[in-house]
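Encoded as structure tokens, the structure appears first; notes follow it.
Complex shown without one protein chain; remaining protein chains in place.
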Amino acid sequence: MNTIGRIFSFTDFGESHGVAVGGVVDGCPAGLKLDMEQIRSELQRRAGKDLPYGVSMRAKTEEDQVCWLSGIKDDITLGSPIAFFIKNQSAHAEDYEKIKNIFRPAHADFTYQAKYGIRDWRGGGRASARETAARVVAGSIAKQLLAKYNISVNAKVIQIGDEIDRNRFADILKDLQEKGDSIGGIVECVIHGMKIGIGEPIFDKLPARLSYSIMSINACKGFEYGSGFSLVNKRGSEINNMSGGALGGISDGTDFTFRCVFKPTPSISIAQRTIDENGKSVDISIRGRHDVCLALRAPVIVESMAAITIADLLLENISRSCYAK
Amino acid sequence: MNTIGRIFSFTDFGESHGVAVGGVVDGCPAGLKLDMEQIRSELQRRAGKDLPYGVSMRAKTEEDQVCWLSGIKDDITLGSPIAFFIKNQSAHAEDYEKIKNIFRPAHADFTYQAKYGIRDWRGGGRASARETAARVVAGSIAKQLLAKYNISVNAKVIQIGDEIDRNRFADILKDLQEKGDSIGGIVECVIHGMKIGIGEPIFDKLPARLSYSIMSINACKGFEYGSGFSLVNKRGSEINNMSGGALGGISDGTDFTFRCVFKPTPSISIAQRTIDENGKSVDISIRGRHDVCLALRAPVIVESMAAITIADLLLENISRSCYAK
Amino acid sequence: MNTIGRIFSFTDFGESHGVAVGGVVDGCPAGLKLDMEQIRSELQRRAGKDLPYGVSMRAKTEEDQVCWLSGIKDDITLGSPIAFFIKNQSAHAEDYEKIKNIFRPAHADFTYQAKYGIRDWRGGGRASARETAARVVAGSIAKQLLAKYNISVNAKVIQIGDEIDRNRFADILKDLQEKGDSIGGIVECVIHGMKIGIGEPIFDKLPARLSYSIMSINACKGFEYGSGFSLVNKRGSEINNMSGGALGGISDGTDFTFRCVFKPTPSISIAQRTIDENGKSVDISIRGRHDVCLALRAPVIVESMAAITIADLLLENISRSCYAK
Partner (left out) sequence: MNTIGRIFSFTDFGESHGVAVGGVVDGCPAGLKLDMEQIRSELQRRAGKDLPYGVSMRAKTEEDQVCWLSGIKDDITLGSPIAFFIKNQSAHAEDYEKIKNIFRPAHADFTYQAKYGIRDWRGGGRASARETAARVVAGSIAKQLLAKYNISVNAKVIQIGDEIDRNRFADILKDLQEKGDSIGGIVECVIHGMKIGIGEPIFDKLPARLSYSIMSINACKGFEYGSGFSLVNKRGSEINNMSGGALGGISDGTDFTFRCVFKPTPSISIAQRTIDENGKSVDISIRGRHDVCLALRAPVIVESMAAITIADLLLENISRSCYAK
């Protein structure tokens, strides 16, 4: 299913080089006045406009305009589905023409072809990170709903390679770019103002639902919350009063903190060995507008998926616990 | 919702000190001959029967018998819902009588009370790990279905504290037990025989759905697959051909490997500071049948949740890609 | 799926001659004190205890006891799944031994065999009306929740054959019973105290969701609300101010009235022509404890399915419209 969420739900569509990417937000309560400027600026963050040139070569090109189709009138939500799309403007399909029969290393070319027997080979089609633009629009709507409940979501890159000093990220990135290589990174996200009681027991635990939505982001390979993997060598007596924001999967009202890791950009100009559709071994060197580190543009996407998830669980909690209150 | 899965689904119920824990497996294809002995032995693993005494003090006591209510005839699945329950035998409610008004540290007592305005304070009620017995039964059914497709799921503890040598786990555990303390641990799981094409694009990516089901296990604080968090300092040129089992969220036919971390057992005999229902600060020392390391009994639960998830995505893939094939 | 409902959901399980029938009610708010006597009396209604002997030959035999497994403590809901089962007591499997290879006319024997390649031939197995006992228990819980909102659900038989005078039903039924035949009937249900705003636009319209749940009852062949099929020859100027309880699929606060029709009992002692598993044509005369008119015991089942549906939409409306209020 290309839909996430039970009450506040988001359906995502679009191929990177098709007509457009977009989505439908369903279940957003009526009467919410949307700040379109905020949505625009979130899309700018995703486009990497705030990143130094060289770090994101896309920065110069991409310009995303949201076309609204339904669900709002005078920028106020009607309680009906909010449908929108973003036209794909810079469709350099020809860049991909020559490699259309080659399965790029660490890309979904091979699995899509195997699963569907057909694929849009232009820029990865459905598997492209281009699709995350729709997540950011839906996420911005979710953030504005959460703001009414004084809940905020903030993510940032905390590590690239071995480096944790943000002032030195640019040097590392420039160096790798010259080498035509890429690097991994870790994003940390903090949810402030959490209400007590968000998250359902057993399968819909707050951390479980969050890990599901975060791990659905392209290139994300791991999720942890609170002290995460470092707990392996901690003792109960040391950490029992550090909940990380949830107990039994339900928010306890304290800030919820999680981290996720992104693999290095698979598209690199250094020559790599791979196979084509006939299984023949070939070398490929991928040039073009590719980030050195995917994690750099991930924070706004991470915030978006977290916000969509919290909005859904917040509304679900209202209905599930209403009679008891 | 206490249900997980879309085609092969599992509904979980039960409080630790209520009448029973159990579940309903829906969507299991008809005609599958169940090996009841395998289910019994999986429950034994969860009960810690194979662990040295002292490591799991429950080992002596717990004995789980599955009562089948529907969905099978002569041990063969009928295609209808398979309902079952396991009686709660050793219900020492009195152990909890004296602390019924106290919120135990790192337990869900506080959040359940806040969310529902009522809770079964006996042994944590719904939030108790007791509930995982039902997951193991459902998981064993899923494993037997997957076996027909030559898919197997195997998990084991790979680290406790700083220790990765399994031969020395017992010493560490005995030492902590004497101190009345607890420790964290990491479980690794490998899925062999994966078919190509399992997992759906975008939100229902194989790793996303797996992290959701694994993070829903009590005390689990992190999930990673393939090279996971270690990718932060890897370069694209180093790791591009290590998929970890999925590309674009869809299985590529290679083994899928993931790891998850469990926090130290919150119930320890060392005195801890906490609050009671009136917010009054109190000291509490929790004695009784508590493991030193929750991770020790986790592998069979991890396997179960992974098997339930793979079974669901396997059947979903059959329906979603049928026409193309 | 054997589950109905999104927030207040009900999972149904059991074969008529297996160990038990039962279900799991999930999403019922915590803190609801259940009246167990009401549940018992609803089950009595389903068993036909209030019907004159001869009309329902089952009356003497069936005695349903509910075994509660989870979700309640001291009869108060905990907010966790409420699981229960009812043992199948009078399992006269031998009655069916001799016709195990025959597809009874108008029964699901043939379709189950074709769909699953296996079936529990004892009393229809999963397809038996026996399963409705679980619906009645879940429905009674839903009714008690609705009562807190001053919503009540009442159904009764309004027609049998051509007869609409309830005083003369008994004669018709006795006559048919002597002939070894059966007859159809119509049940009418009125929902009092509806809140304004229940039901969602487009697919989850109140009448759509109600028809779905009512048409899921065995032998139900039609559903209509308000003036229903009689509207075919009405003019807008005549009926525009008769909403039937919903406008645009959303309750307008007036009573909601619907009717449904049940086909004649398929099991009759008059000899009928059918086929066996080998496609061979055979005659069959079905004797045993079968009602002359299925509609007679249907009202409590109709009320139950309506209550489950209203409870779900009521809770959904709370979460969907919360911010606007």
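By written order: A, B and C. Residues from 1 in each chain.
The rule is simple: contacts are C-beta pairs under 8 Å (C-beta built on N, C-alpha and C of every residue); 3 or more make two chains touch, one makes a residue touch a chain.
Bear in mind the structure is a predicted one, so any value in this text is a computation, not a measurement.
Taking every chain of the complex into account, the absent chain touches A, B, C.
Here the missing chain is touched by one residue of C:Asp26, C:Glu42, C:Asp64 or C:Glu224, and it is C:Glu224. When you scan A:Gly31, A:Gly180 or A:Gly193 for touch with the missing chain, the hit is A:Gly31.
Checked against the full complex, the candidates C:Val66, C:Ile268, C:Leu296 or C:Leu315 give a single residue touching the omitted chain, namely C:Ile268.
Summary of contacts with the chain left out: across B:Ala30, B:Ile99, B:Val190 or B:Ile270, the touching residue is B:Ala30. Seen from chain B, the chain kept out of the figure touches residues 6-7, 27, 29-32, 79-80, 145, 148, 201, 315-316, 318-324.
In the full complex, chain A touches the hidden chain at residues 1-3, 9, 11-15, 18-22, 24, 26-27, 30-31, 67-71, 73, 76, 78-83, 85, 115-120, 125-126.
Those residues of chain C that touch the chain absent from the view are 1-4, 6, 12, 105-112, 114-118, 124, 126-127, 131, 159-162, 176, 181-186, 196-197, 200-205, 207-209, 211-213, 215-216, 218, 220-229, 231-241, 243-244, 246-253, 261-268, 270, 272-274, 317, 321, 324-325.
Convention: only the chains that are shown with their structure count from here on.
At the far end from chain A, in terms of centres built from Cα atoms, lies C. With centres set at the average Cα position, the gap from chain A to chain B is 27 Å. Centroid to centroid, with C-alpha atoms defining each point, chain B and chain C lie 37 Å apart. Shown for chain C are the residues in touch with two or more other chains, namely 27, 30-31, 79-80.
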